[in-house]
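Every protein chain of the complex appears in place save one, which is left out.
Chain naming follows the written order as A, B and C, and within any one chain the residues start at number 1.
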Amino acid sequence: MIGLLSHTLVGQTVQAPATGCQVTPGKVTGLCQAFNSLHIPVEYRTILPLLVLSIGALVLLVISAVLPKRSRPGLYPLLTVIISGLAAGASVFQWIDVGNHAATKAIGNQIFYDRFSVLFMLLISVATLFGALLSDSYLQREGLDGVEAYVLMLLASTGAMLMAASAGTIMLFLGLEIMSIALYVMTAYHRRRAASGEGGLKYFILGSFSSAIFLYGAALAYGATGTTQFDEMSVFLARTTLPNDGILLGGMALLIVGLGFKVAAVPFHFWSPDVYEAAPTPFTGYMAAVAKAAGFAGLFRVLLEGFHSQEANWRPAIWLIAVLTLLVGSVLAIAQRDLKRMMAYSSISQAGYVLIGLQSASSQGTAGALFYLLTYTFIIAGTFAVIGLVQGEGEARNDLGAIRGLGRRRPGLALVMLLFLLAQAGVPFTSGFLAKFYVIAAAVNRGQYALAIIGMLAAAIAAFFYLRVGLLMYSSPEVDETKEPTDGAALAGLRPIPGFDTPREPALSQGPGAVAASSDGDGAVALLAPPEGRVEIPFTVGITLAVCAAFTIFAGVSSPVLDFAKHATTYF
Amino acid sequence: MTVPGAWYLVLAAILFGIGATGLLVRRNVLIMFMCVELMLNAVSLTFVTFARMLNDIGGQASVFFILVVAAAEVVVGLGIIVAIFRRRPEATADDLHMLKG
Amino acid sequence: MNAAYIVLALPLAGALLLVFGGKRLGDPLAGWLATILSFGSFAAVLVTWLTLLGDNAAGNGRLIEKNIFTWLPVAGLHVNFALRIDPLSMTMALFVTGVGSLIHLYSIGYMRGDRDYPRFFFLLNLFLASMIVLVMANSYLFSFVGWEGVGFCSYGLVGFWFDRESAAVAAKKAFVTNRVGDFGFMVALFLMFNHFGSFNYSTVLGTASSGLLGGHATLNGTFATGLGLMIFLGAAGKSAQIPLYMWLPDAMEGPTPVSALIHAATMVTAGVYLVARSAPILHFSHSSQWVIACIGAATMFFAATIACAQNDIKRVLAYSTLSQLGYMFMAEGAGDYTSGLYHMINHAFFKALLFLGAGSVIHALHDEQDMKKMGALRKYLPITFPTFIIGYLALSGIPPFDGFWSKDDILASAYHMNFFLWLAGAVTAGLTAYYMSRQVALVWFGKARWSEARGDSAHAAVGNDPAAEGSTVAPGGTGTEEAAHAPHEGAHGEHSGRPHESPPVMTLPLIILAVLSTIGWLINANFGGFNHLEKFLEPVFPTAIAPAIHVATNTKWVLGIITTALAFIGLFAGLRTWRKVEVPALEPAFLAHGWYIDEALAATVSGPIESGADAMAYELDARGVDGAVNGVASLITGTGRQLRRVQTGYVRNYALGLAGGLAVILAYVAARVGGA
Partner (left out) sequence: MSTLSFPILTVAIFLPLLGAAVVVLLPQGRASLVRPVGLAFAVAELAVAGTIVAEFKAHDAGFQFVSQHAWLGQFGIGWKVGVDGISLFLVAMTAVLFPVAMYGPKLVGDAKSFMGWMLLLEAALIGTFLAMDLFLFFVLFEVTLVPGYFLIAGWGGFRRNYAAMKFFIYTFAGSAFLFVGILALVFLVAPLNGGRETFDLITLARYASHLPTSDQELIFAAMAVAFAVKMPVVPFHTWMPDAYTEAPTAGSMILAGLLFKLGTYGILRFGVYLLPKAAIDLAPVLLTLGAVGIVYGCIVAAVQKDLKRLVAYGSVADVGFIVLGVFAFTSQGISGSVFEMVNHGLTTGALFFLVGMLLDRRGTLRISELGGIQKSAPILAGVFIVVVMAAVGLPGLNGFVGEFLVLVGTFITHRWWAVVGTSGVILSAVYLLWAYQRVFQGRATGANEHVIDMTWREKAAIAPLIVGIVFLGVYPKPLLDRVTPAVSNLVAHVQYADPGFHIPSKGVGTVYAVPADQNVNGGQQTPTGVQTAAVTPGTGGTP
């Protein structure tokens, strides 16, 4: 199946005149000469990272077939890291190469070769790098180490890059499917966990349902505008005023629903909490970054590239979706007690902010959204890295109790986790704050005051559960029921901290009305004692955490990353 | 006499509707999966109709992509379904409700 | 010419020395240091007074201002701390420091053996300094600083024996009631600044040279009335007039020298000084003059009636002070500021004398304050008895002594203003004579009731932790001091059982004050043609502001004879009824309880305020506003829990959600078809 896919890919596109085959890494040039009979111009440099990843996946498969079983456990993650590193390098080369001239279409004008797609390629390859680094120790611990996971990850990234660079709805659909199918299998990857299978199946059924809806939208759009290419579509729509734009708007709506599902916007978010909880932790981190980024790339291509002139029609719809996503995401996250599920809802809420950027439909809004996605990748990778470490063998302890008292057992790890939580809450001097600032600024610039305020209030609600986790880390490891606070129940399960306990009798502040906002639903849930023993931090995870933390602070304080995102939207 | 293009579109829309409701109503996972395939075919029909009406080859060509993707989906989907329902053959989609809340 | 600075510097230095070094100085030394400094300040005032008189010869309008430093330089507002030496401030300073020094001397004896001895003299010296600031300030604001400083010292001194609950409550009550008065004073300050742009007396009130009211010449009626009433509200707070008088009787909880100094001679007269100082303002609003006169008269009469029914020796004198202050305000209301001030000086002498005498009686009977347990003390206190009698005669207004001269002038000017005011004044003169004679009869004559009283009152344990509080609280809420501050009693050691004369350091001031109470007529007895005070104060109260009240001399003689007659009638009535045997409580309970005003006030005002505050704090704040905030939080978490149920876990429900979302968007799009 995969072979078929890559063959069609390579076979169909590769036929470049001699000039096309400039100097590219060894593997490709050979094939290039062989098929120069077909006269379709192909510039490989436009899809270089994509090629690197897909061919890398093939190479990995071949090597695993050749080498004896269990020869060296660390080989595959190492190779994946090298491949994604190469892809990242390629996209940096592309960034310099694309310079600042306008977007050009390549590969039989199915691909947009501009800074927008290059930025996504960089983002996706970095996310893959982190995914590989985190999966290594996880898979060994769970006894699932094999080459399949890494191949799937590379192929999913290929699909994501394709989506980001697609110039037409069909190519977008193709990328969407390549990524989604790989993700379905990754979700169901953990054989021994029943939840993993269930999550995978749910994701599969709903994913295919939404792809069908997306495709139907593409068909209707094709019918209305006569083309599947975005630039031709916008030219057509700018030129003609359709007498009856029912089909066009229907198509647009369906496209929005299809891609809305992918980025888990409310009301299409139902799948994501279950899937995030089901999937193995490193894959969840990877999915949260890559799937969301690719989905938004698609949305931006469709709405800001294709339907730019129809702005008046789709902006109110996105406004409503954004508000729902912001509020429902935060509110539901408060009621959670499972760490991964809470992170799922929190990532839904974060998607709301990118929707704000989309809704303002300005180059500043897009730049804000890109910056948000870029910084979010680092933050979510770090967060899930810590969750992966804390949850222990067989993901036994996903509940909030797992992180309890981490501040005492591993102060460094706790500090890094605190940084990621505060970044997601949008506390200044972290990239999270600048991301929210950029997006809200774009909304305010377009006069969307209500949306801006709702966005910030959602951040306030979200801060509630981020800080609760933060505080849990610094609260006492021992859990004894006796010292349950009598008057005005303190926040669920947060006992006074022995390390920090002031030995005096509590300064009972009276007032009958002081009922604490106890967040747990069914009475004070007894949080289980945290797992004993030290939390070992493998080398690979250590690097990821360090890099993510450094980037989160660097992007939060200085402007280069901001300018990088700004340049990526020159052509809107 | 030539049947006007709109009829085909309506037929495709009906097919798509049937597929969607089928997925919502039926409990058996395989039936649900077949409904998705039905929806994809409805879309192919729409594409062909529009291609014919617009007299443009692009629409026809995209049908091939849809078929390819549908095939790929079938392979992977059935793989997962089999993996899960091997132990409990009579299970339906509703038995899978461990993840909730 | 910096004697003026010394006047203020000495007591301040004394206060600072005592607060830091007080503990080391110990029992008598701290007292002597404070007394010497206070006498030094008195001497400095004398020097300043003489130089002022000298200047007068040079004819520069008898006004000297001494600048200390700039206090508040804020854009338009510019306030300096500066002293103002003019006849009015000199008169006040003279008797304040004079009487103050005598009381310092007296306190050395009275307070011997007390645990917090240095703290007492620190507060006394600080009080003296604040009083000097109050009277010698050159601006309303600087005198306000002294005004509040005096309030704080009275708070400290009334609550000196803080371990007694009633003293602590009385101190708080005094301070808070004073603050109500200060509210009025502050509003007056704001009005002043808003209208004149400054607080200086010379700007606001104008000097003889610069014309009236800082060159404004006239003040419109309503503004003057408003300002005048606010100033009077401040004065009423400090001088315990009708609306704000309750704190003075309770302030008797403090040691007796405190009552003498603060609640008889100096602090309570601050209000009278302020009204006198603001004469030019009051000149333009007759209505406020009327208000002052009427309230003065009402307080005068009201307090006199209550005084007739008190059993505690100090509370009688307290209500008598209220009554005499009523006289002074009536005089100022009637426009006769000079006689008001003259009565103030006389009152300072004989009231201080009476209080100190009472103090020496209490001292002799080991803290016994209930007159029902005294009697026939004349044989045992040879010096206190005659001085007390002189004071008693002066207060009752018997001719040769001071009381008569000043009270008579006041009644004359009251008569000039309105007959009924004079009538009230005359009746009160009679009442005054009555209750004072009652007191003298009970304390000095009749049967010696203190002997069997000695047996039952709990003996104070020797040593300095206060004995269990004496439980005998005389009816009518007259808190007795009784065995509470026994410590200093222990110092005497001998328990002869028979009262003994106080040591010379206490009797000397009594003698001096007695002398002063007799020669008061020298100052301003216009019957005898002496009007030194009037001539001395002339530049402060020029005829333009306080037109001279000329009552025909013979009507003045007639009035004088009538009041003296009334006084003698009251005298004989009092002595006769109370002289012989102990008569059961003749006084109606109604008067004893101070017309039940205190209890009524507690029930109608502070009770509801208390529950209202409780309601506001717990219902409105804790449940209302805080409830709203917690409500929002639980609302959010509540919806969170409800929404969780929507996530059922069934794949088909999710697909339904997806389809529902699709339906909504399609409906929206359908609405937009053809639209924009």
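Quick note on the criterion: contacts are C-beta pairs under 8 Å (C-beta built on N, C-alpha and C of every residue); 3 or more make two chains touch, one makes a residue touch a chain.
Just so it is clear, the model here is predicted, and its values are computed rather than measured.
Contacts of the undisplayed chain with visible chains (whole complex): A, C.
Looking at A:L320, A:A441 or A:V547, the residue that reaches the missing chain in the full complex is A:A441. Of the candidate positions A:L201, A:L422, A:V469 or A:A549, contact with the hidden chain is made by A:L422. Across C:W49, C:F121, C:F144 or C:Y319, the residue that sits in touch with the chain not pictured is C:F144.
Interface note for the absent chain: among A:Y184, A:F261 or A:Y474, the touching residue is A:Y474.
Contact between chain C and the absent chain runs through residues 65-67, 69-78, 80, 82, 84, 138, 141, 144-145, 147-149, 152, 155, 159, 162-165, 167-169, 171-172, 175-176, 179-180, 182-183, 186-187, 189-191, 193-194, 197-198, 200, 202-203, 610, 612-614, 616-618, 621, 625-626, 628-629, 633.
Across the interface with the omitted chain, chain A contributes residues 422, 427-429, 433-434, 437, 440-441, 444-445, 449, 452-453, 456-457, 459-461, 463-464, 467-468, 471, 474, 485, 488, 490-491, 494, 496-497, 499-510, 514, 516-517, 559, 562-563, 566.
Assume only the chains that are shown with their structure count from here on.
When the interfaces A-B and B-C are ranked by how many C-beta pairs touch across them, A-B comes first.
Chain A and chain C have centres, each the mean of its CA atoms, that are 77 Å apart. Counting only residues that touch two or more partner chains, chain B has 20, 23, 32, 93, 96, 98-101. Of all residues in chain A, those touching 2 or more other chains are 201-202, 205, 209, 213, 273-274, 336, listed in ascending order. Taken in their complex, chain B has these residues touching chain C: 20, 23-25, 27, 32, 93-94, 96-101.
Taken in their complex, chain C has these residues touching chain A: 618, 621-623, 626-627, 630, 633-634, 636-637, 639-641, 643-644, 647, 649, 651, 653-655, 657-658, 660-662, 664-666, 668-670, 672-674, 676.
On the chain A side of its complex with chain C, the touching residues are 201-202, 205-206, 209-210, 213, 244-246, 249-250, 252-254, 256-257, 260-261, 267-268, 270-271, 273-274, 312-313, 316-317, 328, 331-336, 461, 464, 511-519, 521.
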